[in-house]
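A single protein chain has been omitted; all remaining protein chains appear in their positions.
Here is subunit A:
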């Protein structure tokens, strides 16, 4: 494929999705019915809903005017199976196979939407179309721009949505330095958790002299409660492939690796299919789009080790070794994969690259706050009405996130805290609900943006137990290489286990803090350095809960099994 053929394909492909973009289509389709095929919807039976739909469409003889498409995650996992009907964008929730007939006969045949299946807000109001829904109103989708809108592995639909426009622009007239400058200007920071400026990282690698350089995509999304990378890899794999190709051009690398965790078999499958297709049409491999530039990508599947999300451990794992981190420097930009200069970015970071190239770094930087530019994907889960994938401009307040987008805490319970950043992060209590969400503010509160997991907990959650859960996780996933992490987290966990069994004693909290600070200061990698964060942050805001466990042998939330009152243990 060359540049002209790409544009020709885009023109035809665009015609077939115009209806979804609110434009007048030139074909005969009057409706596009998009069925969410994300992992959440799949596991609650969207396949049966899809089959029923297809059948109903056929039995009404509408196959020439109604197109049924399976897409990736639309973002509202709690409401699945979800269906969107375009052109208007009517959003149907929890659609069972037996509802298909009604939607087809009422909506698709007679133009009357089915109100009972639309989203009902907590106040009882009906938000029928996607554009009416508070869940979507405050979002701004860059990394998730195509998720839930196009068929997951269709190259044509990807190209119709401006796919490969960025690569064409780069190859037709941007120097590597110009590409790096654009990414720098955007202010994009690593979305995997560390938040290091992506453009600066690229510059380091561009400046290195080497016979071989590498591009790596970190898809080892291990933080419990975070699943944005899975969604991007499953639902929009080409956006990552195209971005990695651009990265290869920008820093002078001809080879890339995508490291995807084993627990995401569909992501591996979709990404692999996309790789094959891109190779087939000359968008990957030798002489891409007829130019001198060659680049290819290989998939490496993780083998179930959380620590491999740490960059040096991940590189060791690609090389076939135990995924143990090593001290930095040298940083991967200087000596990375196979000791060559390597750009390693997270999936979501990659997913932001193409829009930045197309619209310019300034455009991206115009979103977000002064120091935290752009948009970030969060996974809203736990005790919240609307769970799912949410992409917001940084700077939105936590309250907007919880109340407007999330629809509040269900069952009339009170919001207690938002846990962000997974096992490396911390919690934010109700008093700080009006804090704008960005890297700086969350850090000041003792938490982090991290990879974007956001778990909402209500009054029924014991914060001591939650802290114990996170520490149990990091302790279990500690690779064992350095002493502070291997033994320090174990000792901390033992103390927490005692406390949650009602066997805590005076001095425990001081010891926890002392251990926490020593581990933070001396652990080898990010896993260990951040492991104490959930404890320190919980101690900061919920010290009274710890004290109730220790002094009164009482779990205020009623979660921990305490010895009966009056018994000495």
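Note that in this section contacts are C-beta pairs under 8 Å (C-beta built on N, C-alpha and C of every residue); 3 or more make two chains touch, one makes a residue touch a chain; residues count from 1.
The definition used in the following text is that contacts and distances are computed from a predicted model.
Between the names "Cytochrome c oxidase subunit 1", "NADH-quinone oxidoreductase subunit E", "Acyl carrier protein" or "Putative ABC transport system permease protein", the one given in UniProt for the chain missing from this structure view is "NADH-quinone oxidoreductase subunit E". For the options A:182, A:221 or A:400, the residue in contact with the chain missing from this view is A:221.
Among the residues A:53, A:113 or A:264, only A:264 touches the chain that is left out of the figure. In the complete complex, the residue from A:107, A:184 or A:230 that touches the missing chain is A:230. When the missing chain is restored to the complex, the residue among A:303, A:414, A:444 or A:511 that touches it is A:303. Counting over the whole complex, subunit A has residues 39-40, 42-44, 76-78, 80, 221-227, 230-231, 262-265, 300-306, 317-324, 379, 381-383, 387-388, 419, 422, 453, 455, 457, 461, 466, 469-470, 473, 477, 479 touching the chain that is not drawn.
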